[in-house]
Structures are given as C-alpha cells and as structure tokens.
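Up next is chain A:
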Amino acid sequence: MKKLIEVKNIVKTFGSQVVLKGISLDIYENEFVTLLGPSGCGKTTLLRIIAGFLDPTEGQVMMDGQDIAAIPAYKRDVNTVFQHYALFPHLDVYDNIAFGLKIKKEPKDIIDQKVMRMISLVGLEDFKHRDVTSLSGGQQQRVAIARALVNEPKVLLLDESLSALDKNLRKEMQLELKEIQKEVGITFIFVTHDQEEALTMSDKIVIMKDGEIEQIGTPVQVYNEPVNEYCARFIGDSNIIDGTMVRDRIVRFDDVDYNCVDYGFEENEAVDIVIRPEDIDIVARNKGLINGEVKSVLFKGVHYEVIAETSSGTSKTVTMHITKNSDVDNPEAGEKISASSFYMDLEDVDNLTDSEVIARANAQAWNKEDEFVSLTKVKYDVKNEVGIYPCTFGTDKGTEITVNINVVKPQVIEDESNEEGIQAFDFYKTADEIRESVALDTDLIRWADAYAWNMEDNSRVEIWDVKYDFDDESILEGDYQVTFSTQGRELKIETTDHIEEGERIGLKWNPEDIHVMRKMG
Partner candidate 1 sequence: MVYPYIVWAVAMILLPMLMIVLYAFTVKGNSVLTFQFTFDNFVRFFNDPVFPGVLWRSLKMAVITTVICIAVGYPTAYIMAKLKPNSQAMMVLLITLPMWINMLVRTYAWRGILSHLTISGEMKVYIGMLYNFLPFMILQIYTSLSKIDPSLIVAAHDLGADNRQTFLKVILPLSLSGVVSGITLVFLPAVSSFFIPKLLGGGQYVLIGNLIEDYFISTGDWNFGSAISLIMAIIILISMYITRRLDRQIGEEDD
Partner candidate 2 sequence: MEQKTRAYEKIWLVLIMAFFYLPIIYVVFFSFNSSKSLSTFTGFSLQWYEKMFANRTIMESIWYTVSCAVIATVVSTIVGTITAIGLSKSRKTLREAVNQINNLPMLNPDIVTAIGFMLLFTSLRIKTGFTTMVLAHIAFCIPYVILSIMPKLRTLDPNLAEAALDLGCTPFQALWKVIIPQIMPGIISGALIAFSMSFDDFVISLFTTGPGINNISIYVYANVKRVNPTINALSAIIVYVITIVLIIVNVVPMIRERRKKKDEQLQNS
C-alpha cells in the first residue's frame, strides 16, 4: 500500500497550552484510521490541521510526498464530515450535496449525475428536495457524508460524526460507513472517543492522550496487547491489577504467583496486569487458580457480567447497643426530650463543641404540637482521658435528660497487605431509630463514625460494604455486631453460565490470557 499522508512531528499550541506535543503518523491509501481518545486529547485538533482549518505550530503534513502547509483548506484534496454535520440550512438535500461541485463550476449534467449517484449510495432517493432541517439525525448524517464524498477527495475526515446519533442508529451507521469506505476505496480518518466504534470500523487505531500518541495498531493488537494501563482501560472492559514481575513468565498479585507468557522485565518490577473478563472461566471451588465469592451478577443480553471477590478488604466490627426509648416527659412544661449516650474518640475531645455534642447524642426536645424546642442547656465535663462522663441537655422550661459520653481510645485496624486502615466506634441507638432510617447503610457508617484510608498516601477509601445480622424492621433491644469493610480484590468475569449471587466459586485462566504491562509515567 502507498503512503498517502505523513504527519511529521506536529506541535500545536494555543497560547500557553500545548495541545499536540509532537505527533508523527503515517496514513496509507484506502485505510480506515481512527484517532481514539478522550475529549481534550488533541485528536480533533490533529484532524483540523490535516483539513487545513488550523496551522500547526511546528512540524509538517505531507500528502503524496508534498508539504501541504501552503495549500488553503478550500484547495486541499480532503473533505470533512463535521460533528454536527454543518449542513447548510438554506439549501435542500440536493443542493447541499451539489454545493462543492457547483463551486468548482462543473457542467450541470455532470453535477446531476454525480449527485444522483451519491444520493443512491447513501440511500436518500426519496428525500432529494427535502429541507435538511426536517431530516432525522441519521439522514442528516448521510447527507453530510454524500456532500463530502461527491467531491471525490483522497481522504475523508470524520469528526466524531456518529456521536450525535442514538445507540442503535450509531451501530447501523458504523457498518454502513465501513461499507461506503470499501465501496469508494479512499482513506477515512475518523475521530472518536468511543472505543467500540473504533474496534468495529478501523483498519488502524491511534490511541491518543494529552497530545501524544500512546499506541498505534490494528484493533486486535490494541485489544490484546495494550501497551499500558491507559490503553487497556480505554479499549474494552478490563481487570487491571497492580502486581510484581517476579521473574520472566512469573507474575505475582495478591501474594500469589501466576504463570504468564511475558518476559523482558526486571526482577520484582512493579507492573500492571490485564486479564480480560471473557478470558476468565468459572470452575468449581478449589479447582481453579483462585477462589472467590460472587458479589453481583448482571445480565447483559448475551452474557452475564459477574463480579467475584477473591480477597476481602479491610474490615472492622463494632457493637451496636439497641436501648429502650429513653424519652423524658415533662408534663408541667408540656415538653419531651430525648438523647442517647455515645462513644467518642479520645483524639476528638479537644475539638468538642456544644453543637457537635447535640448532634452526636441526637438530642432533641419537642412540645405537644410536635414542634421542636431549642436546647438552651448543654452541660458536660469531658476530660482528655479514657472514661465515662455524664452529659445533660435541657430546655428553657427545665425539661432535662442526662446521657453518658464514653471516651475511648482510637479504634483502628490497619491491614498491612492491603495497605489500608479503618476505624469505627460502638454506638447506642433505639429500635425506633433503626426502623425509621431510610438509608440504613449510610446511617450506620455515620453513627459508628466509620472511616477508612490508604496508609500510603492517607487518601480516603470508600466503605464498600456494611454487614449486619439483624432485621431492621423487627429489631429488639440488645447488642448487635456491625462490620464495615473496604473493597477487596474484585474480578470482572463474562460468562454465559447462570450463577447465583453469594456462590463460592473457583476462577481459572490460561497463562497467555495474562497480559503484563509496564507502569505508566
């Protein structure tokens, strides 16, 4: 195949912002090339430079071996299909398609021939003289393609051209575009952020990030052999796991060594490991490489998407004391008051304020009309040491209640292998409060003051799971265990077998299904 376009070391800056950082790329005749990346990666800028709407700050674009820098957009042998089509609203379908030929002053009968051929290529015979604004998205798309192709360009540029269509139509247009490209036999350069689109249509995919090319390859190459975590994440659903390359063909994650086919890394080099969900097989427990518990099963049409936890996260169990309703009634004042005892961290004693005490004790007073009465008295004497301290709340009319503040040492569990810490405190509640909660998991996290963090950088880690063994509708007084835990290792699996949530299973894959990548940056 002949080289058609050579992009040589293109740099583009807008003010102080560097949008393209030295892009080099060869594009061949009759090739369907996709520039793939998230918004802001510079793919559209590159396309606009090839089209001639932007001048590169540095570098060259060669076409057929000639530098085209000096050729203005309207003389270039390329045509563009714009993101929102940019059809001329004052012209009908026919005149939109004929526009370029009329500008070139081609004879009328030739124009008519060419336009009619294009109209039938994109299947719009019945819409020739329709107003373009009255067309559907898919029809407008076809007009835009026909309008560009009728000029017989060497290269057709498509800027996110399918993004405005709905999902079904987009799939249909993907096939159609590929068909059209085969039929007219010219180079298509397609810009998109949709990896599925790129995989379906392209001969060559160019993955871009922050103005640089990360990987160039065929769809199969970029899918099976992503060069780094970024490309792996961008192309397809993946399990991407932090691991260590023990030696050639042996990789370790979650304290277990696995066979793989990769080599050429340093010994004990930290790496990213990719295992595609469709490469993992579900087998009986203890029959695979690793055991796990099914956390969720989602039906996806043809297959099920199964999430299995293979090692648990960091967890902390606390005791929830369910006490009886302790409302104090003050019939003379016509008021009632309630509050509950609470546990608190020794480290928080210094920063304790009245409003925080009220909030933690959930103290409130109300009158006969069920209107809240303000708490004007908050009395407590908490020392900076472990112990139990009384605390009294009261209203203007003398309605009072006394509860205990239990100051305890920090209740922290640190898990060295997960590099995570978690803390939570015991707490008191009434059965009513449990029953009335609308988001019990969230409330339990708040009541227990549960909090988890990453020990490496102290960033917050989400509490992923709250486990308890009571029924919140029929709970009685007594003590209950509540366990808070962070997310463990979860693997995504695609399977056609039906499987139940909570099932304990084994997982298996072949050594060649593990793909090891160098860490980025």
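The candidates were selected such that all candidates are chains of the complex that A comes from, given by their letters.
By our rule, a residue touches a chain if its C-beta (ideal position, glycine included) is under 8 Å from a C-beta of that chain, and two chains touch if they have at least 3 such contacts; residues count from 1.
The model shown is predicted, which means the values in this text are computed figures rather than measured ones.
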Candidate from this complex that touches chain A, chosen among 1 or 2: 2
Residue ranges of chain A touching candidate 2 (in the complex, touch as defined): 51-53, 72-75, 78-80, 82-84, 86-90, 99-100, 103-104, 147-148, 151
